[in-house]
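Following this message is one structure expressed as structure tokens.
A single protein chain has been omitted; all remaining protein chains appear in their positions.
For subunit A:
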Amino acid sequence: MPEIRFEAVGHRFGDDRVLSDISLTLTEARVGIVGANGSGKSTLARMINGLVSPTTGRVGVDGLDVKRDGREVRRRVGFVFTNPDNQIVMPTVREDVAFSLRRMRLPSEVAAARVDAALDRFGLTTLADRAAHTLSGGQKQLLSLAAVLVAEPAIVVADEPTTLLDARNARVVGEHLSSLDQQIVVVTHQLDLVEEFDRVIVIDAGRVVADDSAAGALAWYRAALT
């Protein structure tokens, strides 16, 4: 598995201290991050691919510095956002998946084969030529996953990927995420999504307050909520 390393990471937005003294080394295949709204989970997740740079400390992926080697890191780290509508760039499903391969400049048959395989894997083959904006929310999130996975990243970070979905679609997206071969880091409020993960981290007010097996961390978190 790849290695994601946070070394004494702190972050402020203006005068607001959002993250304090985070030191973590993530090498597990499936890592969950839970915590209250505003606790800093998204900021933490975004640091893994350099969408946010820490104001103190450093973040590394497989020995690369996220800030200095941003492009190289983003090739290894795929990111799934909460709102699938805002990740769709191209008009049709197939074109949107293909968009992720743009930077690789592959021969067109190779690219087409990879796009077809990604569509098939997420059950989107019959929707391939549909206008992407006409899909259901669940289908759109599967499209986001296909668009991320077609680029074959080593790590997939997902920030509340099921929050906007109904229960059934949330389960479908969750199952797809859990079955990936990649290392995955999933931020969520839906605790059952990370119940079987290898490691779960609880964030509160910008600090790590629990870091344990899923069973341990979730028990701690549920107790803290009541």
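Following the convention adopted for this analysis, contacts are C-beta pairs under 8 Å (C-beta built on N, C-alpha and C of every residue); 3 or more make two chains touch, one makes a residue touch a chain; residues count from 1.
Assume contacts and distances are computed from a predicted model.
Peer 1: Tell me the UniProt protein name of the chain this structure doesn't show, selecting from "MoaD/ThiS family protein", "Glutathione S-transferase family protein", "Acetolactate synthase" or "Energy-coupling factor transporter transmembrane protein EcfT".
Peer 2: "Energy-coupling factor transporter transmembrane protein EcfT"
Peer 1: So one chain is hidden, and I want to know which residue out of A:R58, A:R75 or A:R207 touches that hidden chain in the complete assembly.
Peer 2: Touches the omitted chain: A:R75.
Peer 1: Would you mind spotting which of A:S39, A:S100 or A:T162 touches the chain that isn't drawn?
Peer 2: Only one of A:S39, A:S100 or A:T162 touches the chain omitted from view, namely A:S100.
Peer 1: So one chain is hidden, and I want to know which residue out of A:G38, A:P91, A:G123 or A:G216 touches that hidden chain in the complete assembly.
Peer 2: Within the whole complex, the residue contacting the unshown chain is A:P91.
Peer 1: State which residues belonging to subunit A touch the missing partner chain.
Peer 2: 46, 49, 51, 71, 74-75, 78-79, 81, 83, 85-92, 95, 98-100, 102-103, 129, 131, 133, 147-148, 151
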